[in-house]
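What follows is chain A.
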Amino acid sequence: MTSILTLSDVNSYYEKSHILFGVSLEIKEGEVVVLLGRNGVGKTTTLKTIMGLVPKITGKILFKDSTDLLKIPPHKRAKLGIGYVPDHGGIFPNLTVYQNMKLSIKQSKSKSESTQIFELEDVFDLFPQLEHMINRLAGTLSGGERRMLGIARGLLLNPDLLIIDEPSEGLAPNIVQDIVEIINKIRSSGVSVLVADQNLPFVEKIADRVYVIDKGEIKLSGKLSELSREELEMFLTF
Partner candidate 1 sequence: MNSLILETQNLTKSFTGFTAVNNVSLSFKPQSITAIIGPNGAGKTTFVNLCTGMFKPDSGRIIFNGEDITNFSPEKRVQLGISRTFQIVNIFPKLTVMQNVKIPLLSKGRIEELENILGIFQLGEKKDVPASELSHGDQKILEMAMAMATKPKILFLDEPMAGVNPAERSRIVNLIKDLRYEEKLTIIIVEHDMDVVFRIAQRITVMNRGSVIADGTPDEIRNNATVKEIYLRGVEV
Partner candidate 2 sequence: MAEMTRRDFIKYAAALGIGLAVGGGIGYSLKKPEVQVVKESASVVGEKIKETIKIGHIAIFSGPFSTYGELQKRGSLLAVEEINKEGGILGSKVEIIYRDSAAKPAEAVKQVRSLVESEGCDFIIGIDSSGVVLGVAEVMPEVNKLLFVTHAATHKLTEELVYKKGIKEVFRIAVPVYQDGIMAAFIASQLPATKWACVHPDYEYGYASWELFKKTLSKLRPDVEFVGEAWAKIGTTDFTPLISSVMEKKPDGIHTVEWGVDLFTFVRQAKQTGLFDAVKYDGGYAWINPMGYSIDAMEALATEYPENCWVSGRYLWVYPDTPLNRKFVKAHLDKWGHFPAYSGETSYTAVYLIKKLIELTKTLDIDTHIKTLEDMVVFSPAGARYIRKEDHQAMYEVPYGQIKHDPNYSIPVLTNLQAVPAEEYYRYPPFEEMPPYKELYKKIVTKA
Partner candidate 3 sequence: MKNESLALILLIFLSLLIPLTENKYLLYLSLKIWILILYAIAFNVIFGYSGLLSFGHALFFSGSAYVLAILAVKAEYPLPIGFIAGIAAAAAFSIGVGFLSLRHREIHFAMITLAFSMMFWGIVMKWRDVTGGEDGIAGVPRGMPIFWFYYFSVAIILLCAYIIYRFVRSDIGLILEGIRENETRVKFSGHSTLKYRLYAMIVSGTFTGVAGSLWAMLDRTVTPSISHWSFSAMPVIATLIGGPQSFLGPAVGTVIYVIAQDVITKYTLYWQFILGIVIVSVVLFFRGGVMGIFERFLWKR
């Protein structure tokens, strides 16, 4: 398996504050990798670092073992094949559901290169409820629907790597279950996924491997089943 994304010794800063301390991680082709950790430990910063949304970054970020992302602006990273669904949903509330999706389709990576091609119909298969509301303003959707739309938008970019920030946050259990299924379907389509989350039962259902992050550093990594449950809980609770 080749690796889709490799971070080596990455440090990130906002102005004076140093957030990530030498983070290294790797996502291989077709894997679902989860970044586990409590609030405020640097999960979102790691994802933003990958997208190029953090003002100062040192270290190395390699995409598909070949492209160094560090000097590439965010929109080009998206076009290279990295989809990003931020924790606030990643939708445009002033646009309709359809316009939201169309935006991604137009920017989607050229189809010949993609492992799996997501078209509108494929997305409606995954998210049947969206089909009925394509003309609604995205801002009027419920939290769960927004989350679905956000993921749908990410998929329509036809990425090789889809990054989702806190997909289970604030959602009802049945919707979380839907998201589990969706992520598993995405995996089976061959797209790699990087998820940041702290909801252990949810993560257990989706993760191939996890990285546990605390105070800006990777503390543990490996298959969830191989990690000590006690240590995990320590990092996730108190």
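In the analysis below, contacts are C-beta pairs under 8 Å (C-beta built on N, C-alpha and C of every residue); 3 or more make two chains touch, one makes a residue touch a chain; residues count from 1.
Selection rule, in plain terms: all candidates are chains of the complex that A comes from, given by their letters.
For clarity, every value in this text was computed on a predicted model and none was experimentally measured.
Novice: Please name the candidate from 1, 2 or 3 that touches chain A in this complex.
Specialist: Here chain A touches candidate 1.
Novice: Which residues of chain A touch candidate 1 in their complex?
Specialist: Counting only chain A, the residues touching candidate 1 are 14-19, 38-41, 87, 166, 168-170, 172-173, 198-202, 215, 233, 236-238.
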